[in-house]
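Shown here: the complex without one of its protein chains, the others still in place.
== chain A ==
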Amino acid sequence: MDPPPPPAIPREAWEGCSVLLDINDGDRLAFFRLTPAATVKIGNKTCSLQPLAGRPFGSLFSVGADGLVPCAAADAPSRDDSMQDGADGQAQDETRDNRSLVDNNTAQNLSSDDIEAMKRDGATGDEIVEALIANSSTFGKKTVFSQEKYKLKKQKKYAPKVLLRRPSTRSICETYFKKSPARIGFMRVDTLSLLLSMANIGPYSDVLVVDMVGGLIVGAVAERLGGTGYVCSTYLGTVPSSIDIIRMYNLSSDMVSRIVQVPLSELCSMQSSGNTPLVLNGSTEGEVVEPVVVQDEDAQASLAQAVDTADEKAQLSTEQTTEMEVSKPSLDVQDENSSFECKGGDGDSIASKSKPGKAPSPEKMKYWNEHGFSSLIVAAPGHEVESFVADLLPLLSYSAPFAIYHQYLEPLAKCMHTLQVSKRAIGLQLSEPWLREYQVLPSRTHPHMQMNAFGGYILSGIRIQSEQVSHQ
């Protein structure tokens, strides 16, 4: 009898995997790789990440005297605590308001020295929070909601919690969008989800991708292919753009082996051999053209990537530098410093033999030249797209869907117009997704006060045969 297949989703963290740490309920997010030397700094304490290995994703940890300690979910910040007092609490609250609460810093009787003394005596974070509440002269006058907020705020400071999250397309995109959106061309998670659906990403697809958003798309497509099909990441010029973000995804070696990189000029020249030579409209530059916006904001990242690529070539599988978090206060997400490659889902610490980004075999190139790709996703948020979409479309099979992302409307409008006039695509749609999050709590339901107003634009369509059809 065959052994059961490995579960589709690993539910526990393993040695060497990539994890997403959520500190204090979203206040701070960062990717880490669970190597023996990995640490995280919380407040002024540096904690080893070893206690996380083998723990289920979704586990919560508190900061104890000796570092991270698993804590029960019941201790989790009481964001979910509804009013346990029910009717009593409500009745009392209706008589409470803040007319006599004056914010002049005199409400708290404990001084910072008192608190330091408590810490030295070994008081836990929660005990300190209780003491603060007990010593607040205004606490009792607040509404229940206000009391909850106060308690939460103190807990975050004195009893921080670390949530172990599993990196997935959704959490990786959301984290980058929150922390360094320019890196991913301001692509919001709903926009990314739409690209994947519109391009019909499914098993056994041969997906052509132009990914200038750090590898977010390549990783997402590889995840959805699940080890079948191919992601052919193509690039203008001679140097591939960085796809380092795929390392956050914990892709299995099967999935990684499906990722290939090839210059657009090669795909086009295969196409045109035997036909009239194809003019490459936008792709004659010799150097890779990185979007200006990204370069400005992430010079640090580019530098780290360059170092990383060199190390990868040296295949250092025992490298111990594993901290993926740069201690720049404004940029918590920094994931390229690790040169330690680990793609195996079984705790294997040897770098995967099949590296992502290798060139496709001649057989594959020939196959794609004859049959085309099954779909196309373009994310080049700093580029004019009209010209290289013109080069990319002939590489698709007939009836293949495509989805083009951009952070500006005009390039997509121009592209849409050109496609309409040339009649090479149908079902053209230029859309902008709108996403609004709600706070849903008893008597406190309303949309979030903060809202992101922009997540990008998408031009989608289907490639068709543009010549007449013979009936015979």
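Everything below uses one rule, namely that a contact is a pair of C-beta atoms (placed from the backbone, for glycine too) under 8 Å apart; a residue touches a chain by one contact, two chains touch by 3 or more; residues count from 1.
Keep in mind that, in the parts below, contacts and distances are computed from a predicted model.
The chain absent from the displayed complex carries the UniProt protein name "tRNA (adenine(58)-N(1))-methyltransferase", chosen from "tRNA (adenine(58)-N(1))-methyltransferase", "Galactosylgalactosylxylosylprotein 3-beta-glucuronosyltransferase", "Rab proteins geranylgeranyltransferase component A" or "Cation channel sperm associated 3".
Considering A:Ala37, A:Val102, A:Ala117 or A:Leu409, the position touching the chain not shown turns out to be A:Leu409 (whole complex).
Not every partner is drawn; the one left out touches chain A at residues 5, 7-9, 11, 55-60, 69-74, 76, 80, 82, 166, 168-170, 189-190, 192-194, 196-198, 200, 202-206, 223-229, 367-368, 370-375, 397-401, 409-410, 413-414, 416-417, 420, 423, 426-442, 445, 457, 462-469, 471-472.
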